[in-house]
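Here's the structure we're looking at; comments come further down.
Removed: one protein chain of the complex. Kept in place: all other protein chains.
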Amino acid sequence: MLEIRVHGRGGQGGVIASKILAYAFAMEGKYVQAFPEFGVERRGAPVTAFIRVSEGKINIRSKIYEPQHLIVLEPTLLGAIDITEGLKDGGFIVINTKKRPDELNLKVKNSKIATVDATGIALKYRLGSSASPIVNTAILGGFAKATGFVKIESIVEAIKKEVPIKPEENAQAAIEAYNSTLM
Amino acid sequence: MLEIRVHGRGGQGGVIASKILAYAFAMEGKYVQAFPEFGVERRGAPVTAFIRVSEGKINIRSKIYEPQHLIVLEPTLLGAIDITEGLKDGGFIVINTKKRPDELNLKVKNSKIATVDATGIALKYRLGSSASPIVNTAILGGFAKATGFVKIESIVEAIKKEVPIKPEENAQAAIEAYNSTLM
Amino acid sequence: MSEQKVIMGNHALSYGAVTSRVQVVAAYPITPQTQVVELLSEMCADGTLDAEFIKVESEHSAMAASIGASAAGARAFTATSSQGLALMHEMLHWAVGARLPIVMGNINRSMAPPWTIWSEQTDSLSQRDTGWLQIYASSNQEVYDSVLIAYKVAENKKVSLPVMIVLDAFFLSHTSENVNLIDQKDADRYLKPYNPEFKLDIKNPHTFGGLTTADWYMELRYKIQKAMEDSIDVIKEAHKEFKDLFGREYGLVETYKCEDADTILVAIATAASTAKEVIDELRKEGKKVGLLRIRFFRPFPFDDVKKNLKNSKKVIVLDRNLSPGNGGIVYQEVKSALYNEPVKPKVYGYIAGLGGRDITVDTIKKLFEDAQKSEPAEVKWMEVKI
Amino acid sequence: MSEQKVIMGNHALSYGAVTSRVQVVAAYPITPQTQVVELLSEMCADGTLDAEFIKVESEHSAMAASIGASAAGARAFTATSSQGLALMHEMLHWAVGARLPIVMGNINRSMAPPWTIWSEQTDSLSQRDTGWLQIYASSNQEVYDSVLIAYKVAENKKVSLPVMIVLDAFFLSHTSENVNLIDQKDADRYLKPYNPEFKLDIKNPHTFGGLTTADWYMELRYKIQKAMEDSIDVIKEAHKEFKDLFGREYGLVETYKCEDADTILVAIATAASTAKEVIDELRKEGKKVGLLRIRFFRPFPFDDVKKNLKNSKKVIVLDRNLSPGNGGIVYQEVKSALYNEPVKPKVYGYIAGLGGRDITVDTIKKLFEDAQKSEPAEVKWMEVKI
Amino acid sequence: MKYSIPEKELINPGHLACQGCGGALAMRIVLKTLGENTILTIPACCWSVIDGPFPYSAVKVPLFHTAFETAAITAAGIKAGTKKVEKEYIHSVAWAGDGGTFDIGLQALSGAAERNDDIFYFVYDNEAYMNTGIQRSSATPKGAWTTTTPTTFPKLESKKDLDAIVAAHNVPYQATVSVSYPEDFTKKLEKAVKKRGFKFFHILAPCPPGWKTNPEDTIKLGRMAVESGIFPLYEIENGENYTINMPSPKKELKPVNEYLLKQGRFRHLKEKDIELIQEIINKRWEKLKRLAGV
Amino acid sequence: MKYSIPEKELINPGHLACQGCGGALAMRIVLKTLGENTILTIPACCWSVIDGPFPYSAVKVPLFHTAFETAAITAAGIKAGTKKVEKEYIHSVAWAGDGGTFDIGLQALSGAAERNDDIFYFVYDNEAYMNTGIQRSSATPKGAWTTTTPTTFPKLESKKDLDAIVAAHNVPYQATVSVSYPEDFTKKLEKAVKKRGFKFFHILAPCPPGWKTNPEDTIKLGRMAVESGIFPLYEIENGENYTINMPSPKKELKPVNEYLLKQGRFRHLKEKDIELIQEIINKRWEKLKRLAGV
Amino acid sequence: MIKKIGKKIIFEKADDLPPNAMSLGTTEFNETGSWRNERPVVDKDKCIACGICWKFCPDMSIKEDAQGKAEIDYVFCKGCGICAAECPVKAIKMIEEEK
Partner (left out) sequence: MIKKIGKKIIFEKADDLPPNAMSLGTTEFNETGSWRNERPVVDKDKCIACGICWKFCPDMSIKEDAQGKAEIDYVFCKGCGICAAECPVKAIKMIEEEK
């Protein structure tokens, strides 16, 4: 069973990202769960979401306390909160940032860090406004590339089915992210 | 245990009559219950009320189906409904009417019938309006006289305590009724 | 020292509120409760009662107003029935979560549709999960006395929960009986002014009821359950003090000839009163029968129920209520309470008297007869025309 | 023939309503239910669903509007949660008395105060006495399927009662999962248009719900209880037909490794799903444990509960709810159901997971451990900080 | 016999209204005019008793008894339902007392008006909670006795101006009507039948036991209420266009004291109380005339 | 630094409002002005979250969280209670969102207004149910997107005219105010503090996520709303005496399109939709001027 | 089995009832003439058949006779007196019921 946590800010679409990713896995025949942190979302405030992926039916319906993998939509969070709380060793951390993985000063032991400039890509494809670009689709391309858990084709298809506005551009953004992810 | 039923019309004060009578008994140290027929009272429509009187505590809290005694506030009811339904033999029936008991054609076996012109008395003491005189106090005088179950003094005192408007006149009316009851 | 009146159950409630010196009354009329409100509004108007009377536009608001007044530190009272009680439902939960010692009278009336105004206890029993203490009265004297007792218990810091005093429509509400009123001075010795630990206080400002996460919500609920459990002793004390001062004795339950009984009838409210006649009659016939009247249905008096029933052979539960898809509510809870006892009587449940159908001496006799010759079942009906 | 989606429990409800071709939707937003309403209002706006959407000003009105629509002969749907459900309370009774086959989703959320938006079943379980059928779901697929099943059962002339489909806040409502949607044509074979025996019909005018005296009110209640009892078979049939057409199997209860179990956990909703993990683990350790998930809490599945539990030695009931002054609601009803059985397992009750506190594999393991070494008590708390 | 209003009765005798009930007469007029394509919904009020006990009914159209606070929304639900299942156009009619309208049912009413639900809403206003034995409602006039506003402390507040509240919702049609003017009543109904959306009727319905009046004076009282301007008859379209029907805005109002003193519920009033009431009436009348542009 | 409104803060930072929340600012202004003798009651709304989780609170006065539909009556209950137990005069303040006021809390509000309960009622109007994620309320303006009025079918009905509804209750004092005009706001509060009886404030409180606007534009939007006349500032005393404060009744209104198009929730509107909205504004403005006698 | 006796409906058992409290007959079972303590009597000579009494009767108790004049239905007339009060030619008198 894969357990993944997504970090973002209220209003950024982290919860939708988790849904799209789950959908992509489902299209590959997996059983999935995607859910937000059960709290009150506030514009600007940090928010999280979760994904479970399994080959068989998922009976467990409690929260995820110790994810293996992380997706970080918002680089400014790295300074603001402890994104690695409860993180298990040995997974992937995919971060939206211009920086290279080795430029980041993350206190994690054995996680593999990947970075992708999802913001830059989102701006390029005019996703969201320039003040608040929507990065939640692009970063999934990065996740697909970094982890290899899910095909980029599935991500693209999931985006096309789930994103009502500019589905094509969002799909392109994911592909571009896939191709520009650094590890 | 005494069980008494009162007949009147909606708006006439039959329920209050039952309460005053119960109170009069209570002042003589009795345990009492007084309650209306459990229904929807409509101005003009026939209504009934009930009284239980006992030396000891009354535990029974169901309705009265077979009263021993009747009080009838409204003579026109005699033609309209069957006032003797469920009536036990051997009790008293006190009726507000100008007629003498033997002028009434009641189908009862062994009940003792008493009559009193409560309407006339109420008009005399200006109780209620001339169109709808309030006869519920006067008739209690008749009941006291006819049955002897309760002292007229108790009735008078109960009236004075319970009737907010014209208590004196109501008390006088009861006394006059007491003195003019025919059996 | 005490005055005897002949008053209806509804007025017994009103007088109880007056003797308890309630400070805020907010109520809305509904048959068969109206006389409670009418008398109180008269007494507020003429100064007999020094209280604020809020003539609300619905029962929902009646409870909300009571909640506000109580949160501000005042003694609050209201009364309602059936539809009105149901309309308050969200606010019933509220009063509990806010831990406010409001006292409310509820006149039992069956639920619509169809429209009905007659007695049945489904209205209040279907509020059993809201966290209100519930007292089921069986005489007007008990109604009156219970108002004082209710405040005494509710306002105890160990409890801090609202109390509902429940009386059968018409059989009590509209039936006038002898009631001894307590002299105000004596009452004041029994019931002190309400003086809460915390309230809405500008000198000591707190926020009440703010968003509570999974971190502590459960513990706050635990405290409510704890308060319910603690209330048992508080009630016993309140009863004892009441008896010492005024001579009248009450318990969480009332027993009647139970000691040696092999068959015990369990009932609440007026049916339990009428049942005493039946017990007396059957005793005369040599039958070892007894009565357990549950006076407090919440907190459920587990100990008293177990203690009094465990030595019997048969228990007959009379339910004037229905939880559709399960059965009689008292039956269910009595069985549940006895479940883990080592030796258990057979427990029979009967539904009777819904929608104002009279429960007479005869009705109750039939229960004893049926239980003599049959086996228990989830739902048995008595005197239903089928 | 059927499409797979990854959708949250709330959308599973909405899609269920769409596949059921509901005709009138009246709903009011409340966290954690809002997505149900939002998706339906979108689908009404864009024509996916040919229904009237009434954007009411409160939940009380949502239920009243549903009642009106249903009485007029239309298929009505609504959804709510906690405070909203509580605010509807009077109308919940109404829908039952009027015998209207409304289907409603309720997202379980704990009751305020304090404010909370997290999962707990006190909201819907405290409606247990209103006469609604209640289905507790444990997956989004079940939520979706249950909407169709609910209408099928509710509209059956033998039943004519409303059905509540209940899902845990967040654990289902906001959790997206794989859900297979049924093709509309197939669905139409399963669920026919609503065609009531009686409705508000200008060609055949009747008055509904008029004042009913003690003469017949009780018999009308008897009919409601009868309908609840009859609904058991109707539900079984509806489940069978559902399985035949769509392959997915449901029961009044779900059993998991119960056959030879000496200790059986009884739970409802998502906790029962997580519990399967525990059962599997404990089985691996050689322990004879099983799970009984109560899917229909109303009608209470007496037979299934008795049949599945009577051969066990210990029964552990997990309650994510509290009836203050008594204890866990499921615990109470399970004990009551087993009471008159000749041989009875020991029944343990635990309260856990209130106010959104997570019920994890660990939590459930602790129940088994505690029950192994202790005696039952009226109220036991699990993972409360005391 | 001359029939100045539709002849056909859609209501049966034997109903449970008191002698001389204005509310019963009001229903008679409304059903006559709306006809058989009508579905009634009635919340708790005298009419839930008047219509008769199960299994009987006084009305010849379908009637749904609903909870006290839900008249408007239940009617809206019924309307939505009939739209889906009926071929014919149905008048979905909410019929409620003043308590069920001014107080406990106000929110549902406001919601339906805001959504412009296609229903009729009738309030038969007897100015108190009569069915429960004459308690104050917010429609009770200032100074009146009720069982919750004793003569020692009669109602302090003025009658809530529900017509203005409804008008603030800009509904297609609303009117005040009186059982004493059946022809005016019928005419307005016929006008409203042609409109789609929310239609509101405020009926003054004298109540002998509640007003402490003689049953035979019911019609007379309705007339006096109109003539004294304490209950003028007018229409409002779209919340804006006011038309005063009666009394004539050109004439002086008749003094209100005769109307008041004919009623037991006002008999405790002192002269200066009556003067105050007269002043309020005059002021409201001037305001109404201003709104109607006369 | 200049302080054109009272300096003292009765609210703490760290509260949970979104960036640029108009509703948070509104509370700040109100508490400053009313001072410490204030007890708040707040029904479900964003503010029940903003105030912070247990065991914390943002405000420095007592606050009672109450059920969604009960703001006015809970405040009235609190008032009645304090009258009996407090020596000092207390401002009992109901503070609710538009949903809790125009919709689910309307009845309680109307009841309190009718009884003239001595309380303050504030509605901070962000024109939708924000706390639950932006659903339509009856305060949502015509044409707006919300999650229950999708852009394919935006809100059809006009915003409910709550101020007119309150005015129909003839309450001692009512006013519309805006967070963009704190001095006007404060002045009105100071006026109201001296009145006894029911006092009503309608606050326009822009909401960045709900209106789909940038947080920094909150004040600007409030200003544009006033200047375009879609939310004029005015007072009403006793339901009769109207005073328009802003914009000047003598000047032309600024066109509304700029205000609308700054907001994502209106961005789907066609030109003719905007024209229609402009017409409605103009009409309402004329009516308001007429009522104010200017 | 549902019986009808005159206008009265008699059920015997729960099965006879409709599923909910649905009307099956009219209020005409209820002969409200018994409520009357005064009865309206029409003076047919005076009656000008204007229909005003009919228009105002809350109990549908005024019918047209063969001559088109007013006729009271004493089965239901509650004796409110409105007809007498409103008759423009005073053709109706209220007289006391037999006592």
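Order as written gives the chain letters A, B, C, D, E, F and G; numbering starts at 1 within each chain.
Just so we're on the same page, contacts are C-beta pairs under 8 Å (C-beta built on N, C-alpha and C of every residue); 3 or more make two chains touch, one makes a residue touch a chain.
Keep in mind the model is a prediction, meaning the values are calculated, not measured.
Asks: Could you run through the displayed chains and say which ones the absent chain touches?
Replies: Spelled out, the missing chain touches these shown chains: A, C, D, F.
Asks: Going by the contact rule already stated, which one of A:Gly13, A:Gly39, A:Pro75 or A:Gly142 would touch the omitted chain in the full complex?
Replies: Checking the options A:Gly13, A:Gly39, A:Pro75 or A:Gly142, the one contacting the hidden chain is A:Pro75.
Asks: In the whole complex, not just what's shown, which of F:Ser57, F:Ser110, F:Asn245 or F:Gln263 touches the removed chain?
Replies: In the complete complex, the chain left out is touched by residue F:Ser57.
Asks: Determine which one of F:Ile219, F:Ile274 or F:Leu291 touches the chain that has been left out.
Replies: Going through F:Ile219, F:Ile274 or F:Leu291 one by one, F:Ile219 is the residue touching the chain not shown.
Asks: Quickly run down the residues of chain D that touch the omitted chain.
Replies: On the side of chain D, residues 113-114, 384-386 touch the unshown chain.
Asks: Going by the touch rule given at the top, which residues of chain A touch the chain that is not shown?
Replies: 9, 42, 44-46, 74-76, 79-81, 97-99
Asks: Write the list of chain F residues that the hidden chain touches.
Replies: 1-5, 9, 11-22, 24-25, 28, 51-52, 54-58, 60, 63, 179, 182, 208, 214-220
Criterion: only the chains that are shown with their structure count from here on.
Asks: Centre to centre, using CA atoms, which chain is the farthest one from chain E?
Replies: The chain lying farthest from chain E is A.
Asks: For the chain pairs C-G and D-E, which is connected through the larger number of C-beta pairs in contact?
Replies: D-E
Asks: Roughly how many whole angstrom separate the Cα centroids of chain A and chain F?
Replies: 39
Asks: Any chance you could list the residues of chain F touching two or more other chains?
Replies: 48-49, 54, 65, 67, 69, 103-104, 106-107, 110-111, 114-115, 138
Asks: So which stretches of chain G touch two or more other chains?
Replies: 11, 13-14, 17-18, 20-24, 32, 35, 78-80
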